[in-house]
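All protein chains of the complex are present and in place, except for one that has been dropped.
The first chain written gets the first letter, and so on, giving A, B and C; residue counts start at 1 in each chain.
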Amino acid sequence: SNMDTSFHTDRPLVAGVYVPTVCFFDEETEDVDTATIARHAVRLAKAGVTGLATQGSNGEAVHLTHSERQLVTATTRKALNDAGFPHMPIIVGCGSQSTRETIQLCCEAWEAGGDYALVLPPSYYASLFAPSMATVMEFFNAVADASPIPIIIYNFPGAVNGMDLSSDVIVKLSQHPNIVGVKLTCGNTGKLNRVAAATRNKRNDASKPDFLVLAGSADFSIQSLVAGGHGILAGLANIAPKACIKTIELYNQGKHAEAQAMQEIVSQGDWTAIQGGVVGVKSGMQGWSGYGGYARSPLPKPTAEQAKKWKDGFRDLILLEKSL
Amino acid sequence: SNMDTSFHTDRPLVAGVYVPTVCFFDEETEDVDTATIARHAVRLAKAGVTGLATQGSNGEAVHLTHSERQLVTATTRKALNDAGFPHMPIIVGCGSQSTRETIQLCCEAWEAGGDYALVLPPSYYASLFAPSMATVMEFFNAVADASPIPIIIYNFPGAVNGMDLSSDVIVKLSQHPNIVGVKLTCGNTGKLNRVAAATRNKRNDASKPDFLVLAGSADFSIQSLVAGGHGILAGLANIAPKACIKTIELYNQGKHAEAQAMQEIVSQGDWTAIQGGVVGVKSGMQGWSGYGGYARSPLPKPTAEQAKKWKDGFRDLILLEKSL
Amino acid sequence: SNMDTSFHTDRPLVAGVYVPTVCFFDEETEDVDTATIARHAVRLAKAGVTGLATQGSNGEAVHLTHSERQLVTATTRKALNDAGFPHMPIIVGCGSQSTRETIQLCCEAWEAGGDYALVLPPSYYASLFAPSMATVMEFFNAVADASPIPIIIYNFPGAVNGMDLSSDVIVKLSQHPNIVGVKLTCGNTGKLNRVAAATRNKRNDASKPDFLVLAGSADFSIQSLVAGGHGILAGLANIAPKACIKTIELYNQGKHAEAQAMQEIVSQGDWTAIQGGVVGVKSGMQGWSGYGGYARSPLPKPTAEQAKKWKDGFRDLILLEKSL
Partner (left out) sequence: SNMDTSFHTDRPLVAGVYVPTVCFFDEETEDVDTATIARHAVRLAKAGVTGLATQGSNGEAVHLTHSERQLVTATTRKALNDAGFPHMPIIVGCGSQSTRETIQLCCEAWEAGGDYALVLPPSYYASLFAPSMATVMEFFNAVADASPIPIIIYNFPGAVNGMDLSSDVIVKLSQHPNIVGVKLTCGNTGKLNRVAAATRNKRNDASKPDFLVLAGSADFSIQSLVAGGHGILAGLANIAPKACIKTIELYNQGKHAEAQAMQEIVSQGDWTAIQGGVVGVKSGMQGWSGYGGYARSPLPKPTAEQAKKWKDGFRDLILLEKSL
């Protein structure tokens, strides 16, 4: 059974670099390419990242069926276990429009070996929420009540028609024992600062981590650390995991000038990842690492010119990565 | 087999009133309530509507699993057939983010007895489209190539992060033989006029209807007719099918003053449907017809005060409906 | 004195075609070109339009100083008077962020010979309104109390950060004796229908017109008429005043088929005006009528290719115009 102890061992959330892994597909059929998924997961683990996240925006969650989502997560879990990383946590993107399906996704994530669920607020019917944040609070609390795995709130206004959760809402939700962190892709480090301050040492439970506050892009890594954040969950780490890790390590070691110098290279590389999204990140991986392929249709395949642009945009970062 | 001739008989799209049926759920379990779905479909058919649409925004498409979607459509088909309406077409909402899943939904809709697929453009990764409308065109053409049933384009910017298809894009897409209509929920009757003008008598095929141009809300019914539109696909018809039909009939009979007088009552009632969305429409149905129930969580259940407000908002329209 | 009786004679608002005149500038200095302003106003008056509006969006209100605004309005008034159109009303765009400056603009418009003030809601600090529509209502009522000329509400969400006045708000504002109409550039003919129905025969004063409801674009002219509207206030009439007038006349004469045929040409031409805005309208005027020039910087001057595109976009409409 995949329900045995070794499968569902405790993998606490700690500070560090988490990677929302891109998903891989056969170029002809667009079927899920499990071999490359496994290979990429192990490569990231060996680079030293703290955890992986399947089915984030870079993982094309919205392009996958329920069973494909489980396949990707289970493949990732098995690959990590087989390669000697049984303790590395996997976060699974589980947001959907209904409370019911979101809970179902959390259960399926757990069955497939996921440790945490990353949950976007529902937004399709946002104009009918009454009032807006009361419905959102109710949604998150209901999901957290029912989910077999803890919840990480995903605040990404660009993905949910502009809905932006305030520090007040996030802090209130952090009181639920099964809501254990937040990923802030909004880039608002003032909000991050308020959330980190209000949730620090909240749980008074030495056996569990505090509320984990993660930056959603690598271009504000040390900016989030100085504001009390614990790390990043950022697509750029698919391309340059070591550079992302080292930037944060240097900062945490008090080597601020060196951290700042490295952050600047990371931020410049991230500008390409932000502009190109999963299309650009995959193109960059293909260009520099020889694998990556394309996103599922209708996402476009880059032209030769675009592929060159994405590759060039990551050049300095890749040079740094290879030196580490 | 449900694939026999009588099941997949030809049900041409003609001008008229189409109803995006609300979906019904058990109040306790939130499971699909097939009995009420069947009852409501038959009530609408007997009122004289031209066709039904399952899994529109009012049908809570985004709250249903693939198999629930098929259950709703098949229940509707069977109810119509059993009640003597075997020729009434069913349109099925099939939009999703990937080309692949959209085609799958079209196939599943066809298997369940659907006749046409109503398709929203993908929008989650819209910033990565390159350029935006080229990717959208490619998406619709690929779906239309592969779908076993014809496609109706669904233009509803509010549901897809503001993406608004222009008349140019819609007219170009209308050239695909398997793209047969558009629902304009944007409310732009100038665009509707351009689309209707450019697609009229386009197919030169007496055995098939022209490109069907439908208004997405009842509050611009006769405004769309005067602009060359063919009717409506509008949530308000769940509440007042006869009033919607009669308004259009009066206009088409040249009784413009009477049509205008009735349109004003329809438009005022629709203001409640627009503000309340599926929550308000269901609440109004419960208040005036004794069934309706609630939308799936996290959509809120109206308070007593809100329920009264929604009921009152439909009063004049219901009085008109009962007089017809 | 310009305050004499003949200057401030009564010019009631009646149904018809109103033109938000473009403003003209010297190509070198970008100074206001009064000769062309006068010439264009007279050309439109001779074509038979009902009224003119200075300092709308097409009139580049936001590019003009207070004194330039007065110069444009006074030039237009004098040109109309001198050419034998002393009874043609002039509407003047007077929206601004503060109640105080809006009232000042209304006074200055009156001094310059304006008859009505077209007023956008303030939006810069919209997030601080409390609640939003209460502040907007208070703004319009305060302006209407103080303005020496009556107010026409200008609903144009695209110009005010998305703020969209509902039919409820507009209907409430219509109760103020000095608020006498609305221009709906939102294109929402359902809203237009509700407003027209609720404000019809409201004033019970045979000496004054009812609340005037105008469409903000020519591409929904007859759609707004069938919904109870009274006409248009539309930039396209700078290019093709007679076609705009004739479309409405045919409809009002009950020649619906002919009106619809003409509306389709108007709607297609308007697509160019909507896409090109004041830049495209001026370019089209230059191409077809030999005057127009450019908008003030930073608005771009069209390239030769763009100028050809705008000219071509108006071709069918211009052919219609010349035939009338």
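Convention: a residue touches a chain if its C-beta (ideal position, glycine included) is under 8 Å from a C-beta of that chain, and two chains touch if they have at least 3 such contacts.
Keep in mind that this is a model prediction, so the values were computed, not measured.
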Which displayed chains the hidden chain touches across the whole complex: A, C
Among A:14, A:134, A:197 or A:319, the residue in touch with the chain that has been omitted: A:197
Among A:115, A:210, A:270 or A:321, residue touching the chain not depicted: A:270
Contact residue for the chain not shown (choose from C:100, C:200, C:255 or C:308): C:100
Interface with the unshown chain - residue positions in chain C: 30, 57, 62-63, 65, 96-101, 122, 124-125, 127-130, 134-136, 138-139, 142, 158-159, 161, 276-280, 295-300, 302, 306
Footprint left on chain A by the chain that the document does not show: 167-168, 187-191, 193-194, 197, 217, 219-220, 222-224, 226-228, 256, 260, 263-264, 267-268, 270-271, 274
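Everything below uses one rule, namely that only the chains that are shown with their structure count from here on.
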Chain centre separation in whole Å, for chain B relative to chain A (CA means): 37
Interface hub residues of chain B, defined as touching at least two other chains: none
